[in-house]
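Of the protein chains in this complex, all but one are displayed in their positions.
And then subunit A:
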Amino acid sequence: MTTTTVRRRALIAATLTGALALTACNSGGEADGGDDQLTIWMLTNEDSRVEAMDLMTSGFEEANPGVEIVVEERGTDAHKDAMRRAAGTEAGPDIYWYWRGPGLGGELVDLGVSLDMTEYYEEYGWDDRFTEPALANITQYGGYHGVPWTVQGQGIYYNKELFEQAGITDLPTSYDELVAVADQLAAAGTTPMALGGTVNWHVMRLLDNLLETFCGAETADRLNTEQTGWDSEACVTEAFTELQTWGDEYLNEGYMGVAQEDSAQLFFQGNAAMTIEGTWFNQQIVDNGMDPENVGVFLFPTDTNRIYGFGEGPYVNAMSDNPDLAAEFLDYITSAEIQEQVYQAWGAISVNREVEADTSNPLNSAWVEYFANAEGIFTNNDQNLSLEQTTEYWRIQNSVLTGDIAPEDAGTTFQGFVDSSS
């Protein structure tokens, strides 16, 4: 090989490298295309949801020739990460799927990522379309952010056979009665409640309900919005004390080392009498071989008449070039005609008040009644608190359960963190 050949090859290699580098610099363009394209970012869909999404996008494209809808799916963390990187840039989607609540959806609203859709609510009359709990999720930040899609309720699912075997005839209507039920189940040799501790948020459902029970609706809300101190409310200590009691006496053995899906198996296999789950659990019960007739659900007896729940759904990106088209699409997918065909892929109840719930699963009927009679919703604290606070909230919750933090120190410890982080 001559020196000239080597030099020529080196020159070609250098040129290609330079071109590659320039290409790399130019990557990461806009996700959305022209005026007739809508880009939607959402969580990875299960099969039933993929079908529902196809139905909605193809239906809209047929009704609007020339319009193309591009759906990009990601896992939970990847989706959050993508939104963080795209926030405030033109690289984001037209519509993004996100959770409701000040901690998650609210963070993006505060950063100006979500478009205030007040004008579209007036134009399409959406105020009359959606149920009240669903709309409350949209208006909680001020203005109208996104459109309702799901409102998930969470309660105590119980195994009727195990309740019967323990001699329990009436469902608990107060916290003391719930504890009595747990005592009866434990005395009968049944694990009263199954929860998975490794994922934090599963046991958190118990703590959130205990705070609602002992603090009441108003104080619980004030705690979550930093209007009162966690160290100044006696009810916080009471809630953590009860949490410790549940951990010591009523939860499945070794729950702190068990994931949520493993604890669910204890319930499905009849090894635990109760668990705290949500409306999505109605279908999972069937999928895991349980007869829904043998399962019941009741609301945690907080005595506030609020449903423990949360919402999720589509928001319109404030940077979208096609907000009108995005609103038109959202109007289409939340219409009664489409909702009747797709809502069950996401939950037990549609957010459209005209759509009646499918009551072939008796658990769906129970939720319809609970939502009809509830006086509002209190949201999971991992959606109320900031991300940083949530991590600490879980650490304190688990430390109380492992005995590393005394219940009476829990509120002070958390308030100390809130103060130092702000």
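In the analysis below, a residue touches a chain if its C-beta (ideal position, glycine included) is under 8 Å from a C-beta of that chain, and two chains touch if they have at least 3 such contacts; residues count from 1.
Following the convention adopted for this analysis, contacts and distances are computed from a predicted model.
Chemist: Per UniProt, what's the omitted chain called: "Sodium:proton antiporter", "Cellulose biosynthesis protein BcsS", "Sugar ABC transporter permease" or "Short-chain dehydrogenase"?
Modeler: "Sugar ABC transporter permease"
Chemist: Out of A:Thr198, A:Thr219, A:Gln341 or A:Ser365, which residue would touch the omitted chain in the full complex?
Modeler: Going through A:Thr198, A:Thr219, A:Gln341 or A:Ser365 one by one, A:Thr198 is the residue touching the chain not shown.
Chemist: Taking the full complex into account, find the residue in A:Thr44, A:Asn288 or A:Thr391 that is in contact with the omitted chain.
Modeler: Checking each option in A:Thr44, A:Asn288 or A:Thr391, the one touching the absent chain turns out to be A:Thr391.
Chemist: Taking the full complex into account, what residues of subunit A touch the chain not shown?
Modeler: 3, 6-7, 10-11, 13-14, 17, 20-21, 77, 81, 84-89, 107, 111-113, 197-200, 252-259, 262, 266, 271, 387-388, 391-392, 395, 398-399, 401-402, 404, 413, 417, 420
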